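These notes concern the structure reproduced below.
Removed: one protein chain of the complex. Kept in place: all other protein chains.
Labels A and B are assigned to the chains in the order they are written; within every chain, residues are numbered from 1.
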Amino acid sequence: MYVAVKGGEKAIDNAHRLMAEERRGDPATPVLGLDQIMGQLGLAVDRVMTEGSIHDRELAALAIKQAQGDLVEAIFLLRAYRTTLPRFGCSEPLDTAAMAIRRRISSAFKDLPGGQVLGPTYDYTHRLLDFALAEGSEPDTAECADRPVEARMPRVADVLGHEGLIERNPVGDDPPGDLTRQPLGLPAGRDLRLQNLARGDEGFLLALAYSSQRGYGNTHPFAGEIRMGEVAVEFAPEELGFAIEIGEITVTECQMINQFKGSKDVPPQFTRGYGLAFGKGERKAMAMALVDRSLRAGELGEDAVAPAQDEEFVLMHSDNVEASGFVQHLKLPHYVDFQSELELIRRLRAANPDREAAE
Amino acid sequence: MNPLLKVTGLTRMYGARVGCKDVSFELWPGEVMGIVGESGSGKTTLLSCLSARLEPTSGTVAYDTREDGLTDIYAMGEPRRRMLMRTDWGIVHQNPRDGLRMGVSAGANVGERLMAVGARHYGSIRAQADEWLRKVEIDGERIDDLPLTFSGGMLQRLQIARNLVTHPRLVFMDEPTGGLDVSVQARLLDLLRRLVTDLGLAAIVVTHDLAVARLLAHRLMVMRRGEVVESGLTDQVLDDPHHPYTQLLVSSVLQP
Partner (left out) sequence: MTSAQGYNFAYLDEQTKRMIRRAILKAVAIPGYQVPFGSREMPLPYGWGTGGIQVTAAVIGPADTLKVIDQGADDTTNAVSIRRFFARTAGVATTERTADATVIQTRHRIPETPLAEGQILVYQVPIPEPLRWLEPRETETRKMHALADYGAMHVKLYEDIARFGRIATTYDYPVLVNGRYLMRPSPIPKFDNPKMHMNPALQLFGAGREKRIYAVPPYTDVKSLDFEDHPFEVQKWDEACAICGSTDSFLDEVVTDDKGGRMYVCSDTDHCTSRQIRREAAE
């Protein structure tokens, strides 16, 4: 006699245990330390912090360890954790002009005040697997320059701004919106768009940015400036009434210079795209800047025809936590609805027994 | 009695460029007005402003609503405007694909407006759709076919049926025969003329083709660079043009 399937609880417990065992791997190998992840897989940590929307290297490292290196899963862990954190306010806007620069390049000018500072980058490496690394070689010490990098480097956007060649970002009094507190309303303001893109999946944005370069809504970009380094985070507690520095973080900022625009009132000016990521997330910052500019098509009077210019399409599908959840939810039981479909299809076929099945 | 449509000083600018400038006229029930001119003359801009799809820079467009008489269509609020566009008005696009749902059957296309205003009897909706397909000379057998399988002329006739099913009082047409070959055009024009007369429709027809204007329109407005350079009864304007531009237009029509 058929007995209804039971044992879901036990199955889940066993699955968890099996997963924990697989995560540990061979007990003979040393346990992975969070310091190792933070120290030697820093770029993974950077991405997880950016898309997880929390700046905490140790938490990100833990998430990466818990997720066995699946970064999207790690991002999910951070986001879920973030939900529980109390919020006591917003920082002052980061002053990236005052950044302690470790890398700063511009493809718009051959040379500029402060110079082209390569910093730590894979850019000019030859992508040859380094087998010495597999053996655990220690790197040579990098040579120290005879003088430090310029303390303050003018921004390329400001250089162009002196002549009025590039659009000014409008200064607003309204506080920026917050997608973690309010649902996205369309059409979205640039503040929410940028927040959405900052949290958005790097792969998705990269593909959209790529598509814009291949003609799907070309914005004729130049990398005006990419800078990476430390910035101070300042917060003004109500009780004090003035801002204090509560720490410093590393960020990568990208300002794209794009196709110029003019109108009958305003002479032609370059337009801008902006990208920002925690740590050294340069690819992300660049992709974000390209998509930011593409999404501004409407406000700049351009025909919005390409996917990268479609605000609703981009913003509704950029979040990999949402995307992963919904795609993978297909694994959940759907047998009741499937049963309904079976009933219908059988009924329809019974109603037309003479029809041949399609070849 | 009110005019059906009363337009005053209608102007639409694109930055410094003139779309249309200072257009004024009245349209009466059952009247067909043609707007002619070459491409770039501003006729499409004008039509868009008149049909509530493009807000003018200045001027008014007032429609004689059933409840409140002459009302500025841009002052009336979107819900009312949409209702108007679904019932009292029809819009026939140059490209019929813009005015149809290509993914649903011909019958559904025609029946949609009825369903939008509350029709809930499948059989009756289908019967009305069938009737209208016949009126626009589409074989009733095609009622369940997707528009993807229709020819250009058929698509245009389907679009017309879709618009007329709620007995609108005013129909806007943008180059209704554009893109169709000559014999198909002739048949379509014939149909339009008959429908307009039989149903007492008022219409505003934008066209660059003077033959179309002559066949369909009672009155004409000739546009050049956004302004109306001449207007009057169709036959008068075409047979005895006063403005040099109209004369040029008329004389450059190829005689078969």
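Here, contacts are C-beta pairs under 8 Å (C-beta built on N, C-alpha and C of every residue); 3 or more make two chains touch, one makes a residue touch a chain.
Model, not experiment: these values are computed from the prediction.
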Among A:89, A:241, A:333 or A:353, residue touching the chain not depicted:
A:333
Listed residues A:107, A:269 or A:324, member touching the removed chain:
A:324
With the missing chain put back, one of B:82, B:134, B:193 or B:242 would touch it. Which one?
B:82
In the whole complex, what residues of subunit B lie against the chain that is missing from view?
78-79, 82-83, 86, 101, 104-105, 107-108, 111-113, 115-117, 120-123, 125-126, 143-144
Using the document's contact rule, name the residues of subunit A that touch the chain not shown here.
2, 4-9, 11-12, 76, 79-80, 82-84, 86, 180-187, 312, 316, 321-322, 324-329, 332-337, 339-344, 348, 351
